[in-house]
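Yeah, one chain of the complex is gone here, protein chain that is, but the others are all in their spots.
Going by the order they are written in, the chains are A, B and C; count residues from 1 in each one.
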Amino acid sequence: TVADKVQSTRIAVVYDRPNKFDHSFNQAVYENGVVPLLAQGIQVKEFEPANPAQTEQGILKLARRGYQPIIGIGYATAPAIRKAALRFPNTAFMIVDSIIELPNVQSITFDEDHGAYLAGALAALMSKSGKIGFIGGMDIPLISKFSCGYLLGAQSINPKITYLENFVGPTLNAWNDPTKGRELAIYQYENGADVIFSAAGGTGLGVFQTAKDHNKFAIGVDSNQNSLQPGAVLTSMVKRVGRVVFEHVQAFIAGEWQAGPYRYGLAGGWIDLARDQHNQVIYSDRLHGEISNLKAKIINNQLPDIVRLRQCSVEQ
Amino acid sequence: MSKAIPWWFNSLLLPLANVGLAFVACAIVLWLMGIDVLFATHVMIDGALGSGEGVGYTLYYATNFIFAGLAVALAWQAGLFNIGAEGQALIGGLGISIVCLYWVPLPMILLFPLTILVSALFGALWAFIPGWLNAYRGSHIVITTIMFNLIASSLIVYLLVGPLKESGQMAAVSTTFPQQTWLPSIENMASYFGVTLQSSPLNISFIWALLCCLGTYFYLWHTRVGFETRVVGLNLQGAKFAGIAQRRIIIITMLLSGALAGFIGLNEVQGSSHQLQVEFVSGYGFTGIAIALMGRNHPLGILIASLLFGALYQGGAELAFNIDSVGNDVIILIQALVVLFCGALELMLKPSLINLFRFNSPKTEAGNA
Amino acid sequence: MNDFSWLLLFDAAIRLATPLLFAALAGMLSERAGIIDIGLEGKMLVGAFAAAAWTSISGSVWEGIMVAMFCSVAFSLLHGFACITHKGDQVVSGIAVNMLALAVTSLLAHRLFSQGGMTPVLDKLERLPEVAFPQWIEVDDTWLSQLYWQLLSGHNILVYVGLLLVVLLSLFFKYSPYGNRVFAAGENPKALQRAGGSLATTRYAAIICGGAICGLSGAFLSVGHGAGFVENMTVGKGFIALAALIFAKWRPVAILFSCLFFGLLEALAIRLQGHPLFKGDGMLPIQLIEVLPYVLTVIVLAGFIGPSLAPKALGNRR
Partner (left out) sequence: MLAPALELRHIDKSYHAVEALNDASISIAPGSIHGVIGENGAGKSSLMQIAYGLIQPDSGEIFVDGAKVELLSPLQAIEHGIGMLHQKASWLEQLSVFDNIMLAEPVTGFLFQQKEKAMAKLELLRREFGFEFSLSVKMSQLDYSQRQLVDVLRSLYRGVRVLILDEPLALLAPSQADYLNNLLVLLKIQGISVVVVSHKLAVLHQLCDVITVIRTGRVIGCIDPHSVSLREMSKQMVGREINLPHPRVEPSKNKGKVLLDIKGLRVHGAKTGRKSTTKLLLRDINLSVHAGEMIALVGLPESGQDVLLDVLAGMVRFDGGAIDFLQYAIRPKSRYKINKARDYGIAYAPNPNFNIGLVDQLTMAESVYLGYQKQDFGRWGLLSGRQRHQTCHQLMMEWNVVPALPAMQTGLFSGGNQQKMVLAREFSHQPSLLLLNQPTHGVDVGAIETIYQRLFELREQGSSILFCSTDLDEVMSLADRICLFSHGELTEIFNAEDTDRTRLALSVIKEAHDV
């Protein structure tokens, strides 16, 4: 029966660095994925590796101990998942944000660029100065995908928009450096930007704070970060990773689990711009209406520059 | 009357007592956090040493520490504080990746020496510039090596999002190397001889690390250049009197130190992950400083300290894996306590132990500054 | 780059230099007394955490500052206990301090606030105020006014405290007998002891003061310039401060300039990222700008600074 199945299901979640409470990606998995699963009575083994070797060791051990499915959160876990999947062909694996073409792996990716497109459009709608900013953690493909969509979105509203782009740095510290985030934000605001999209994990805190201090706006990423500086965080481009994880585990329990690539986008709200009590005032109904229109266009493939937008993810 | 201090006091009893003290401190911390100390101890020890896999991982981590520790210690012997093992290792790994990605058709018996050579060359190159600047321009090695760490990191990111990028990847990693370039793991080597071992990333570079220990010892204490290196490190006046070409020694030492650091890439890149990742060094270079100094800058000491730390890493990983309330911060805390008690406070117990055994001791010398 | 402004550049440089300045001054006190201070990073982190944590609990940022200094001093004392009292290796002890600080701050942050290693975000009143200068000069477009209002006025209070400290410390080393004593402890401890001074007392005093100053450095990050603590938020600034300290050859005023130099390079790199040369396809990679501060540092160091002579007894265990 289903209840038995739930009882006997032991799944494992392997988080990305820095940790599961990063107010961002990992936390989304925890709050909207792991917590409901636990509530359901499913055993969830959580694992936060400290270095790549540990990731691999841990995932192999999880596989050996019979956890199923084993869910790797974030591209950093991909090499280890691939190795484990090869060695344990009868165990189900899931990888988020990366594609592994193996018969026992589900690869889950998101159309971040579409969300970023909406964020860009919103930023352009909000911007009085005709300047918007983007702060990325490291200059890696994933972040380029964000920035690409964001710029296109903004240009769709205001073709002459000025675009400022900064990256935090070349080491893992880039995701964890609010001081630098603040400095970058100050630079962009001082140069006239009035909305900044921060795709840099914990570094974003510095960006939000600066937005608040300068009475400007910032846009959060991955999780709903609206509450971090209410009134300054215009919206957050949320990626409902947690829900995806939850749904996929449900499918697994129901015996409907299928390997292969899964792609989630705006349709179904897997990627969205968050609107709640913290930002309802600034992210007004009018704006919300416009963004919803745009969203519908993307979903229905009616966007004039859809070709260019597609290239954002192809290019990478 | 009291007895003279026997040899085993300083080289066995005291270190063991320090390790013991460190574990007591760790136990107290765990207990304060409401963790079952006995169970935790069991998990750690069993995890690090209780299974073939555990031992494999312990030795695998130890390999990195040996290379890093030797690199730091060698430079230290010449009075150079090389904080740059981190960057030198990165560049060494880069060299290996280039060989493995573009130079495949070689049998392992040739490829391994080649990658050893290339990682040494690349690591040495990265240490050469700070070394040269120190020797000829007087630039302080601490600053230049810190800067070169950061530069190395940027360089690797640049290459990994550009020329070496694997298509379709969201992360900054290179393409996985072809399988024939992977270093043979100890597991595979053993199975060749009919012995089955549990799987772990432990590979042949561990043996190379042991050889490096031996080589470093021999170099420092039995060759002329090694002797000159130590004199330069101890006393510049003395070095001048002895007619030692100080600049030459500085450069040679930094080259060797960088080469040793570069070998970390053998274990990590060619031996374990089989692809170049941005952060594959993940702090080994810095931990190497502690390893080197805890091992008193002596290869044997470094070997022991590396094994201790390898066990700590692996045991810690097991602990974090098996006990949910133990996170990585707890593991770092345990490591910190070990560094503190076995390294920084290594002499704390000495007076009381001397008293305990009623050994004849020189009283503390207030004056000998 | 069209809106490039020198004033804003220097403004940013000052902001970026301040945490380095405090840490480097702290390191100077300790290293002048002969104690290598690799632990700056850790003490900064402790200061940052303590300031943010206490402020968010008590609501008083001034108390937070005191607690930050206090906690940072506690770590200094640990360092001193290991390498002054027990004559342990100073570098190892410093590394232990760094590791311990990283672990303890993140552990406490998780346990106290359950916000994933962060303290709650502090609002404006819970942060150190910015100081506006008196209206001596009218606000207009003249360069003098701009200089006064943009560059000099309106910084966080700790910026001015840092400048004051530079002055105090250089006076201390120039004129005070205690300054000579600290100098002697790092240069020739034997002479100090033979003259009847206590090496241990001198060194402890120096590292305690250093600890307090280093606490301010962390506090600037979390309750001055920033608004809360994030795990490992110092991200290597302690080591950059160490570099700045060596760069300045362990002299207070030179430290001010070397920190400004580092701050300026970083501010410049931020601004260059927006430069057309570095945008779009086929242009120079962004990583080139990221390394610019580091490369320039090495070039300046090799080209203009010359050999740096550390305090002679730096690192001596006895």
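Keep this in mind: a residue touches a chain if its C-beta (ideal position, glycine included) is under 8 Å from a C-beta of that chain, and two chains touch if they have at least 3 such contacts.
Keep in mind the model is a prediction, meaning the values are calculated, not measured.
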Of the chains that are displayed, which are in contact with the missing one across the whole complex?
B, C
Return the single residue from C:Asp11, C:Glu41, C:Glu126 or C:Glu187 that touches the missing chain.
C:Glu187
Taking the full complex into account, find the residue in C:Gly197, C:Gly236 or C:Pro285 that is in contact with the omitted chain.
C:Gly197
The one of B:Leu13, B:Ala190 or B:Val225 in touch with the missing chain is B:Val225
Thinking of the whole complex, not just what is shown, which of B:Ala242, B:Leu300 or B:Leu356 touches the missing chain?
B:Ala242
Of the residues in chain B, which ones touch the absent chain?
4-5, 221-225, 227-228, 230-231, 234-235, 237-238, 240-244, 360, 362-368
If you put the missing chain back, which residues of chain C would it touch?
175-178, 180-181, 183-184, 187-188, 190-198
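Please note the rule applied: only the chains that are shown with their structure count from here on.
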Centre-to-centre distance between chain B and chain A (centres being mean Cα positions), rounded to whole Å:
36
Hunt down the residues of chain B that sit against at least two other chains at once, touch-wise.
150, 154, 157-158, 327
Multi-chain contact residues (two or more partners), chain C:
110, 285, 287, 290-291
Which positions of chain C touch chain A when the two form their complex?
3, 5, 8, 12, 15-16, 19, 110, 114-118, 121, 124, 221, 225-228, 230-233, 235-237, 266-267, 270-271, 273-274, 279, 285-287, 290-291
Which residues of chain A touch chain C once you look at their complex with the stated criterion?
18-23, 27, 139, 164-167, 169-171, 173, 176-180, 182-184, 186-187, 190-192, 202, 205-206, 208-209, 212-213, 228-229
Parts of chain B lying in touch with chain C, wherever the complex brings them together:
81, 83, 129, 133, 137-140, 142-144, 146-148, 150-151, 154-155, 157-158, 162, 286, 289-290, 293-294, 327, 329-330, 332-333, 335-337, 339-340, 343-348, 366-369
